[in-house]
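A short worksheet on the structure shown next.
Every protein chain except one is present and positioned as in the full complex.
And now, chain A:
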Amino acid sequence: MSTTVKTNTLTFVQAITDAMKSLLEQHEEVIVLGEDVGVNGGVFRATDGLQQQFGTDRVMDTPLSEAGFTGAAIGMAINGLKPIVEIQFLGFIYPAYEQIMTHASRIRARTMGHYSVPMVIRAPYGAGVRAPEIHSDSVEALFTHMPGIKVVCPSTPYDAKGLLIASVLDPDPVLFLEPMKIYRAGKEEVPEDEYSVEIGKGKVVQEGEDVTVIAWGAMVPVAMEAANKMTARGVTCEVIDLRTLYPLDRDIIQQSVQKTGRTVIVHEAHRTSGVGNDVMSIINDYAFLYQKAPVQRVTGFDTPVPFFAYEDYFLPSSDQVIHAIEKVMNF
């Protein structure tokens, strides 16, 4: 017996829109708010058509006020709504950081579960699209370090829709990072109905025996490109897309590293206190004696994300990943 799942061929950003459309249709407590999300459909068109379909009451253009509308969304969530907040670019989230860290992520713990904030903050992040300064930040670690909020970062249209739905249905706050470099990079079959991809679970994108390459967001295609080139040279890489950055998928990392004994971590965020270090901690705690070489990291530098004329120097490239793979292979 097989049932045909109706699918559409969508880009990443279309899958995001599709997820919100489905959520707005199915759950009356879901609302969408942020700057330019209404009439304009969002600066990346992620909310395109939603206000026309669901009205200004459920898809709200807010004043230009990140702390204000994030704070207001917290108040809405406390009072039974499920807000999806759009921060136009992750680099603009800093005014809202206090609201997220002193309230959204704490109210459940403070009140022993009496109040909660089931809210999703969507934010496009990352470099590589020649955007003006501050628009290209990748600061997931500011959020994974702080307790009480989950951090999700898909890299494919299918995962984008499934994880956004899971995030909105989650009873706690979720920061949902969207790699803007991938927004329109390719299309994939995405089921039309509502479905969830579990938060906290990574995915083996490609199986391999020699090296585990761990990445997320816009670095997954870079990792894959390097892995494909290495296959031609007789080295097989197991590529893991973490998909959730907090809580990390301990099992997938442990199992893969126990198998390969070699690890390369790729992230575009700054190196110091980056999420890569937490991946290394998991390897240290759960796969230490399986290792054949020290873990290599290919990351952004400990510098501000540069103006876009320099961004190709800043972003990890497949050549740098190959260099790291060679290092762990030749150790």
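Here, contacts are C-beta pairs under 8 Å (C-beta built on N, C-alpha and C of every residue); 3 or more make two chains touch, one makes a residue touch a chain; residues count from 1.
In this text, contacts and distances are computed from a predicted model.
Q: What is the protein name, per UniProt, of the chain that does not appear here: "ABC transmembrane type-1 domain-containing protein", "Phosphate-specific transport system accessory protein PhoU", "ATP-dependent Clp protease proteolytic subunit ClpP" or "Pyruvate dehydrogenase E1 component subunit alpha"?
A: "Pyruvate dehydrogenase E1 component subunit alpha"
Q: Looking beyond the chains shown, say which of A:Val59, A:Ile74, A:Leu175 or A:Ile322 touches the absent one.
A: Missing-chain contact among the listed residues: A:Ile74.
Q: Of A:Gly148, A:Gly162, A:Pro179 or A:Gly261, which sits in contact with the chain we cannot see?
A: Spelled out, the listed residue whose C-beta touches the missing chain is A:Gly148.
Q: Write down which of A:Arg250, A:Arg271 or A:His323 is the residue touching the left-out chain.
A: Within the whole complex, the residue contacting the unshown chain is A:Arg250.
Q: What chain A residues would touch the chain not displayed?
A: Counting over the whole complex, chain A touches the hidden chain at residues 31, 57, 60, 62-63, 65, 67-81, 95, 98-99, 102-103, 107-116, 147-148, 150, 171-172, 200, 247-248, 250.
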